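Omission of a single protein chain aside, the complex is shown with its protein chains in their original locations.
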Amino acid sequence: MTVVLSILVALGIFFVVGLASRAGLRSLAPAHHKPTYRDMPLTASFGLAVIVFYIAVAILAPVVAPYGEGEVTGAQFLPWGAPNYLGTDKLGRDMLTRLIYGARNTVGIAFVTTALAFMVGSFLGIWAALVGGWLDQWLSRFVDALMAIPALIFSLLLLTIFGTSVLTLVLVIAAVDSTRVYRLARSVAQGIVMMDYIEAARLRGEGAWRLIRREILPNAMAPLVAEFGLRFCFVFLAISALSFLGLGIKPPTADWGSMVRENATLITFGDVTPLLPAGAIALLTVAVNFVVDWQLHRASGLKE
Amino acid sequence: MTEIWRMISQRLLLGVLTLFIISVVIFGATELLPGDLARELLGQSATPETLAALREQLGLNESAPVRYWNWLTGVMQGDFGMSMATKMPISELVGTRLGNTLFLAFYAAALAVPFSLLLGVLAALWRNSIFDRASNALALTAISFPEFFVAYILILWLSQSGLFPSMVRITDTTSMGERLYMAFLPALTLTLVVTAHMMRMTRAAIINLLASPYIEMARLKGMSPMRVVLRHAVPNALSPIINVVALNLAYLITGVVVVEVVFVYPGLGQLMIDAVSNRDIAVVQAIALIFAAAYVLLNLLADVLSTITNPRLMHRK
Amino acid sequence: MEKKTLLTIKDLQLEGRSGNAWHPIIKGVDLTLHKGEVLGLIGESGAGKSTLGLAAMGFARDGCRISGGTIDFDGIDLRTAPESLRRGLRGKRIAYVAQSAAASFNPAHRLINQYCESPVVHGVMAREKAEADAVELYGRMRLPNPDEIGFRYPHQVSGGQLQRAMTAMAMACRPDLIIFDEPTTALDVTTQIEVLAAIRDIVRQFGTAAIYITHDLAVVAQMADRIKVLLRGDEVEDADTRSMLTAPREEYTKSLWAVRSFARAEQPTATGTPVVSVRSVTAGYGALDVLKDVSFDIHARRTVAVVGESGSGKSTTARVITGLLPQRNGQVLFNGNPLPPSFKARSRNELRQCQMIYQMADTALNPKLRLRELIGRPAEMYLGLKGKALEARIRDLLALIELEPDRYIDRLPSELSGGQKQRIGIARALAAEPQLIICDEVTSALDQIVQEGILKLLDRLQGELNLAYMFITHDLATVKSIADEVVVMQQGVVVERGPKAAIFADPKEDYTNLLLSSVPEMDPDWLNRLLVKRSAKAQEP
Partner (left out) sequence: MTNHLIGQGGMTRRGILKSGAAFTAAGLILPAGMAMAQAEPVRGGTLRIGFNSGSTVDNYDPGVWDTNFVQVFAQARHNYLTEIAADGSLVGEVAESWEASPDATTWTLTIRQGITFHSGGTVTADDVIASINYHRGPDSTSAAKPIVDPIVEITSDGPNTVIVTLNGGNADFPFLMSDYHLPIMPAREGTIDPTSSDGCGPYQVDDFEPGISATLSRHSGYWKTDRAHFDGLLLLAIPDPVARQNALLTGEVDVINQLDLTTVSLMDRNPSIRVISVTGNQHFCFPMDTRAGPFNDNNVRLALKHALDRQEMVDKILDGYGTVGNDNPIGPTQKYYADDLPVNSYDPDKAKFYLNEAGLTSLDVSLWVAEAGFTGATDSGSLYAERAAAADINITVERAPNDGYWSNVWMAKPWAASYWGGRATCDWMFSTAYASGAPWNESYWENERFNTLLLQGRSELDEAIRGEVYHEMQTIVSKEGGTVIPMFASFVMGVSNAVATPDVVGANWDLDGFRCVERWWFA
């Protein structure tokens, strides 16, 4: 009961903070940005509050965490209560501390990975749409081929070949993800390159790089951002699934995906421990997508 | 119709090209994997001589391009060859597993597709209502849980109470009813995993259309909101919906390794991972090609269906 | 004879939302409509015409709400009536014909299925009867093959036919009132006549009351018994058509009437080497020749108007000159020198010399770039301007197109009105300091008063900057006001060309004649006369 209660209380706090921050933004934001916040739905302000909270926790992890990241503080599986407010894990490390450091590693790695995937994927996708012809055909066939290989198995192959440092993990997941981004970016860009302003820029004699960067990309942002929201969260899942294969982030670094994996067996006995990292991921997923939905809504201009 | 046949044959040709690229990629990747079949078969008991003998016997001493060419010519003649590790014909090894994988995929799809389309349509119909936001948040929560975790939770709720078995044991004599019953939990897990994506896409595709003039026209003709969505929006949103369904079906066929492991389901995904760890390249290749073919065919099917359901493409001027 | 009142709107107020605030769109308009009467609603875009028309159906678009007043339709208050009752009226007793039939027909269903939907759902008639009825109405709307046309999908039917099919669909339940929302705006002049005639006939045959919304005065003159002029959500004037045309009372109405009076001064005859010379150009896509043996010249300080219906090859000619579509045969000379066919092969200077302004400023301006970059980029690229010099140049250009630099320099296109966007298009072209500007239907998406402003600006710039214009348009009124020479095109061939005065005074070709005679005039009897004349001509042996 206490668990359910505390989860509800935490969600409630985020809602209140979201409301307050929306009110704050409305009154404090510079005049020409006010409309942005004026029509911000409650879900979006809730999402923003959660994201800001996560980022703050991630940055301040060493300050706010009661213990060191891998520090063994006591016996294993201590119940909730001072000084281990969320208990301890199998090795007797403080769960709260692990969650806080997990925010730093998980969110950081997921962000870097997704950003990389988007840089590569959207550049290639837009380029293919812009240039068309053989380049487009070959790139698309190649990406099609890569997409047809199950992501998990492909990652397994690559990670086994290149080893499992954080860097290779980021690169491999980004490479696999970028194929999905490529497809989206290409189809979005195909719509954009038909526009007169692209024709005008081509007639002006602009090079491909500028066309991609200044003319197409800004207009392709809305669907890309929406995809970013989902892809970002899929990275946690990918890391989690890879740790299922023993290929995740190396210990004692805390990341939520692996934490779910490490504690997952407890759930079948009704122990809620694995719900903490899973919930942390879920909350962030929902929050990010609430904000993304709002941005998308704004971009589409569809009135309620 | 001729258009469609031309598209199909063109796409099949491209599909073959895709399969070829995949086989090269997979072969290259497995080639780069540390260790080889001989090492895996002999284990550490291998002496340099026995290793060399076995490599000779397995044809591993040929250069990589030659081995690839041998494999490729075999496949071209419809011969996927023998699994080196298990000494069984690959078709036999893969056959029943493929059946199992397809069964689970279509079972899950049969649950997930109607469910998520219904949710998506309702969410679009009642957009920004409590129902919309709640189903959206729940769907997002479901996809943000790792698959094995969803499976464990379902086992906790539905299996430990004795409602459904926690593992699937299918033999040749298992009846269809039993199969459906036993495979319910894995199918449900997969349903939860793919629903969010399909639901969100359906909702987005429909909402995207609701601003179009013909939707306003339908409303101005006095049509009820339900009829506006079902009769006027949905048929035009079919193309993106079909595409996302196809993509998820492909995922259900190719990406369910984790669920197979948790429910002890003898599917292709597990076999492929097994084959990777055994460096049984012919099996890895065969399964990769099956997966890729499924992907290519489903995409093709999606395109054909999109074309058939789009009068602009079906009925040219 | 006193007619029965059908619709009474009193002090209607309607608001639209932006963000969380509501601002008024309609500010207290009254309207009365009798049975069988046709009321013309006229005004610039943003005047609230369409909104008012929809309000007459008790309908407000998403993001709008009716905030005051009453709408009485045959004794039912549409504002307070429950949604189900209103829904029962729509399509059955009040029908709607939208501006773009191509967009308003559902692409997924056959025309006849869409026709039958209203009568069947509203329970007016059974499916079979509705189908038979559709064929009959298609016939009355003078659609070709009325038996068969209903079984086509919208994309298989031309724009003019779709507009007639939509009118037939609106008639399906024999409504008491039809709202026509600019039904001919998107059509070619020659097509427009047929649709106008068909609409007018069928409304008269069934004695249906109608509200006819348009921004084209000449069109409304043919259709309406009475005209109401709107300006920014307020009524300006309401009067009988003939008296309104002959004796407008209000200043605004008078200014609308006067728009067409702009005509630029006669220019000296062309001399010297033409800026652009198109010589026997043949071009096309795939196996299809879209242009066949096209030739004409454009001299400095002169405007050549290229006219024709859609599909006549006007825009393709522009694509050949700009190098987007390399020609198969013939040459394009610039100041006497041949241009490489593809723009990719042209030098930066060659690209600079020829600039283009597009029809739709919305798609021609990158919506994510601020004016500073939109205008500044060509200057930066071609002239190598940087920093302060660039900034000064941008400000000069903004001043040149009569936009206050300080207010506008950091805006996005979405923060501008339609006319202002088109001015930015002009400024962007000017920034390259070209010799030739190709204007592709630059005024056709604009209101008439705004059109006039743009035309005047272009005229002024031509004088100041010594420009040559190629002006692509289907609007002969525009041609009349700005062109020095006219090139008439039909199906990829130049059928006639020459000085404007000569062409207008004495068209040599039937096609030119047809084009010229199809331009509506501000005379309520114009359409009648034209139809009589044409049918007489058709019966000539």
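Going in written order, the chains are labelled A, B and C, and every chain counts its residues from 1.
Following the convention adopted for this analysis, contacts are C-beta pairs under 8 Å (C-beta built on N, C-alpha and C of every residue); 3 or more make two chains touch, one makes a residue touch a chain.
From a predicted model like this one, the values you see are computed outputs, not experimental measurements.
Within the full complex, the chain left out of the display is in contact with A, B.
Note on the undisplayed chain: of the listed residues B:Ile273, B:Ala286 or B:Ala302, the one touching it is B:Ile273. For the options A:Met95, A:Ile126, A:Val143 or A:Leu156, the residue in contact with the chain missing from this view is A:Leu156.
Touching the omitted chain from subunit B are residues 33-35, 39-46, 49-50, 53-54, 83, 85-87, 93, 148, 152, 155, 159-160, 162, 165-167, 169, 257-258, 261-264, 266, 270-271, 273-278, 280. Counting the whole complex, the residues of subunit A in touch with the unshown chain are 70-72, 75-76, 90-92, 156, 159-160, 163-164, 244-248, 250-252, 261-262, 264-266, 268-269, 271.
Keep this in mind: only the chains that are shown with their structure count from here on.
By C-beta pair count, the most extensively touching chains are A-B.
With centres taken as mean Cα positions, subunit C sits 50 Å from subunit B.
Within subunit B, residues 211 each touch two or more of the remaining chains.
Residue positions 62 of subunit C each touch two or more of the other chains.
Residues of subunit C that touch subunit A in their complex: 17-21, 62-63, 322-324, 343, 346, 348, 351, 356, 358, 360, 363-369, 373, 377-378, 381, 428, 432.
Against subunit C, the residues of subunit A that register as touching in their complex are 35, 38-39, 195-197, 199-206, 214-215, 218-219, 221, 302-304. Taken together, the subunit B residues at the contact with subunit A in this complex read 14, 17-19, 21-22, 25-26, 29-30, 32-34, 127-128, 133, 136-137, 140-141, 143-149, 152-153, 155-156, 160, 197, 207-208, 210-211, 250, 254-255, 257-258, 261, 269, 272-273, 276, 288, 291-292, 295-296.
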